[in-house]
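Step one of this worksheet: look at the structure below.
Note that one protein chain of the assembly has been removed; the remaining protein chains are unaltered in position.
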Amino acid sequence: MGETITFWVLAVVSVTAALGLVFSRKAVYSALMLGTVMLSLAVLYAVQDAPFLAAVQIIVYTGAVMMLFLFVLMLVGVDSSDSLVETIRGQRFWAIVAGLAFAVLLGLGVGNAVLSAPKGLEAVTAKGNVPSLAELIFTRYVFAFEVTSALLITAALGAMVLAHRERTAPKPTQKDLSRARFVEYAEHGTNPAPLPGPGTYARHNAIDMPALLPDGSVSSLSVNRVLARREAAEGTLAPEIAAALEAEARAAEERAAARREELVHHASGVNGSGPNGAASNGAAPTASAAPDEESPATGPETGEEAK
Amino acid sequence: MEPAKIIEHSGGVIGVSWLLIALPLLGAAVLLLGGRKTDRFGHLLGVATAVASFVVGVLVFLQLLGFDPAERRRTVPLYDFIPGLTKMGLLVDPLSISFVLLITGVGSLIHIYSIGYMAHDPNRRRFFAYLNLFVAAMLLLVLADNYIGLYVGWEGVGLASYLLIGFWQHKPSAATAAKKAFIVNRVGDFGLAIAIFTIFTAFNTVSFAGVMESGAHPSQGTLTAIGLLLLLGACGKSAQLPLQSWLLDAMEGPTPVSALIHAATMVTAGVYLVTRSGAMFFPEGSTAAIAVTIVGVATLLAGAIIGTAKDDIKKALAGSTMSQIGYMMLAAGVGPAGYAFAIAHLITHGFFKADMFLGAGSVMHAMNDEVDMRKYGGLRKVMPITFATFLIGYLAIIGFPLLSGYFTKDGIIESAMEHNATLGWLAVLGAGITGFYMSRLVFMTFFGQKRWEADAHPHESPAVMTWPLIILSVGSIFLGGFLILGNRFMTFLAPAVGRPEHLPSFHPFSVAGLVTLALVAAGAALAWFKYGAAEVPVTAPRGSFLTTFARRDLYGDALNEALFMRPGQWLTRLAVFFDNRGIDGLVNGIAAGIGGTSGRLRRVQTGFVRSYALSIFVGAAILVGAWFVVGNL
């Protein structure tokens, strides 16, 4: 009776969790759902006289494998949620049809089978579950067991090889990095110094408190863009931060405009001979058109930065 | 008397008689492989090897004369050809040495003549290489002591003939003529090849000695079959009916080639083959021998009739060659009584016909390579030496008393008459026609009015060309009498081919001989009235049906085209049609079907791994379903 109750409770939980795994938009939720299913199954193993497997299920699956999944999710990007719109025509329809058909077939098969009462494992686990399993593993299945060790080592090596990235250029030294920083500064005006720490006069959790410049205004460099974006969406962004970001966007816009003008000027300087020469020379108009093509690309980028 | 036994020989000049073949072969190899580097001395080397071969031939001849007549058949083993079955060797006997002397002697003269004739040809070196190749192959043909060696030489001369007819291959007519000669010869060679296979099956050997002394006695049918197949081969090579059509076209080759290959030597190979195999496969009175005589008579008449109508000097001579070889075949078919006359006529013909061909070449040389006799006329004063030598050749061929042709042709007619009167009288008729057409040729060329083209400035040829003519004409005068009188040649040849029990005696005033002379004189007179005394029109008149008949080579080409060429072309077109529509259609249809289906099936490979997974999943479902169905059956 106890087993029946356990089964029904866990069956409902695991099927619900499995459905959740398939239908949740966020991969992290899916991972949690999978964990739920695994834990439920671990309990069902334990109920079915397989305590060793239940332990392994929890340790290996829920412990190791699930953690691996979560690590990779973090690596790939945890906050992106998948679109559930199907792109392959007919894929979802046929998947569901095939799934239902498969389920009905399996159900029919299981239902049709005439089963006696379970024999139970008491006879074969007289010494206890784990010793009996151990005896089998190290006698009849010893070769398979040894082969699995080879498999695991191979898998470990494979993962290392796959994930390893060969360095193709020499590692930049501190000198190189410093030089690059100043080249960047000279060409684009990027701040060469470390970003200012968050709020000097922080009274709250420092990450959302911007640093202040000597004149008391907000240094846009210290603003956390992710938080700023979220707060802007929620309408809780502090006005002085918004002003700082706006000023920065305006400055970027001006810089871009200046650069555009310089390029146009440079191009006409190359043409030199004037409009007549440009008209007679077929190649010349493309040269002067190039900066115009480039400028719309830089525009939206800076606009997005402002948001 | 039966032919003598063949005995093995070593030592002396005969022991190195392979030099006969090796020398010109070496010359050909050097000239062909040496390329342009040998251009400067190519003609000299070609002449040197031919002359050297002639010298060796004379030495061999002298040594052979030193033996007792019954021991004059010598075979010189060279190597095991088919180990245990056949050895390759050279057979030196009176028959083959006669040919050797003719080939190398006349061949050398023609080589020398060619120096002058081909002087302005940029490919003279190649020409001499081919001539040397021809001489080597021809010598192998007559010297081989077995049929396979003979066959190799046979094909070798065919190749050389092909190369030389098509020597000026930039002319489409020459290229076509070369191909025609090759293809028609193929028919004959096919017969010869099958004959050799049959001989090997019947006798288990292919050597002449082996066949002669073999204990095997094949059935009469087999022997007749071999004889007829050999005759087919002989017909192809010797331009006898029904394989005569190639010889007239072969005149597209340079004139020395026509003289050497298509008059003096190669075309007589058929006579050699019949004579060589005579004792075995053409015994007197056998079906095969009768077939030989019929072919000979038919060809001698056909060739003579063709000769009467041709305006091309070389083609008229080619018709004459066909006709004369017809005489030889006739004599060869008569049996031992005729062999000596056949070979003697062959040799004298080799001289006077080469003489006339070279004379014709000399005329053409002088007339800017013009071959139409209607544009000659009155050349005797401009080219005295050519005229004199040509006249001797002419008199020899029509059988003017005491010249070569008189003795040999008369001998053939006599022996044919003795054999079968009808054949004999037909041969006499042929001699009369010969008198007509040869006179026509001479009168049109050397007598009458000048009908030259405006730019023709005829002149006598250089000494290098006239001296061979003089030597050949000397041979044309005396050789026949020397060979025939006192049965000298018949006695010499007897060990090789046998001879009749009663030696024929020479009757200067037999009935047949007198009738022949009378007919020849009548023919010559007719020719004089029509072409010597009368004005010869520059453009050929239309002529009667008979003239057209002769001009069209007795419709031989038309017959070949109607019987073989057009049906062959229809068959080819049918096969091509069937291949294009039937087989190609089927193959291409299957390919297109598979291609189209694959093109559509290809679209299944979308690159989306989920599509593949779906198909796997559906497959697994179907598998489970099928398992239930099968399990519940």
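Should a chain be cited, it is by its letter among A and B, assigned in written order, with residues numbered from 1 in that chain.
Everything below uses one rule, namely that a contact is a pair of C-beta atoms (placed from the backbone, for glycine too) under 8 Å apart; a residue touches a chain by one contact, two chains touch by 3 or more.
Heads up, the rule we're going with is that contacts and distances are computed from a predicted model.
A.B. asks: Which choice in "Sarcosine oxidase subunit alpha", "NADH-quinone oxidoreductase subunit K", "Inner membrane amino-acid ABC transporter permease protein YecS" or "Acyl carrier protein" gives the name that UniProt lists for the one chain left out?
C.D. replies: Not shown, but named in UniProt as "NADH-quinone oxidoreductase subunit K".
A.B. asks: Which listed residue (A:156, A:186 or A:227) would be found touching the missing chain in the intact complex?
C.D. replies: A:156
A.B. asks: Given that one chain is not shown, which residue among A:68, A:180, A:227 or A:243 touches it?
C.D. replies: The single option touching the absent chain is A:68.
A.B. asks: Which chain A residues would touch the chain omitted from the figure, given the whole complex?
C.D. replies: 3-4, 7, 11, 14-15, 18-19, 21-22, 27, 30-31, 34, 37-38, 41, 44-45, 48-50, 52-53, 56-57, 60-61, 64-65, 68-69, 72-73, 75-77, 82-83, 86-88, 91-92, 95-96, 98-100, 102-103, 106-107, 110-111, 113, 115, 118-121, 123-125, 132-133, 136-137, 141, 144, 148, 151-152, 154-156, 158-159, 162-163, 165
A.B. asks: Tell me, which residues in chain B touch the chain that this view leaves out?
C.D. replies: 602-603, 605-610, 613-614, 617
Everything that follows uses one rule, which is that only the chains that are shown with their structure count from here on.
A.B. asks: Could you please state the distance in Å, as a whole number, between where the Cα atoms of chain A are centred and where those of chain B are centred?
C.D. replies: Distance between chain centres: 95 Å.
A.B. asks: Over in the complex, which chain A residues touch chain B? Could you list them?
C.D. replies: It comes out as residues 88, 91, 94-95, 98-99, 101-102, 105-106, 108-109.
A.B. asks: Quick check on the complex: what are the chain B residues that touch chain A?
C.D. replies: So the residues of chain B in touch with chain A come to 606, 608, 610-611, 614, 617-618, 620-621, 624-625, 628.
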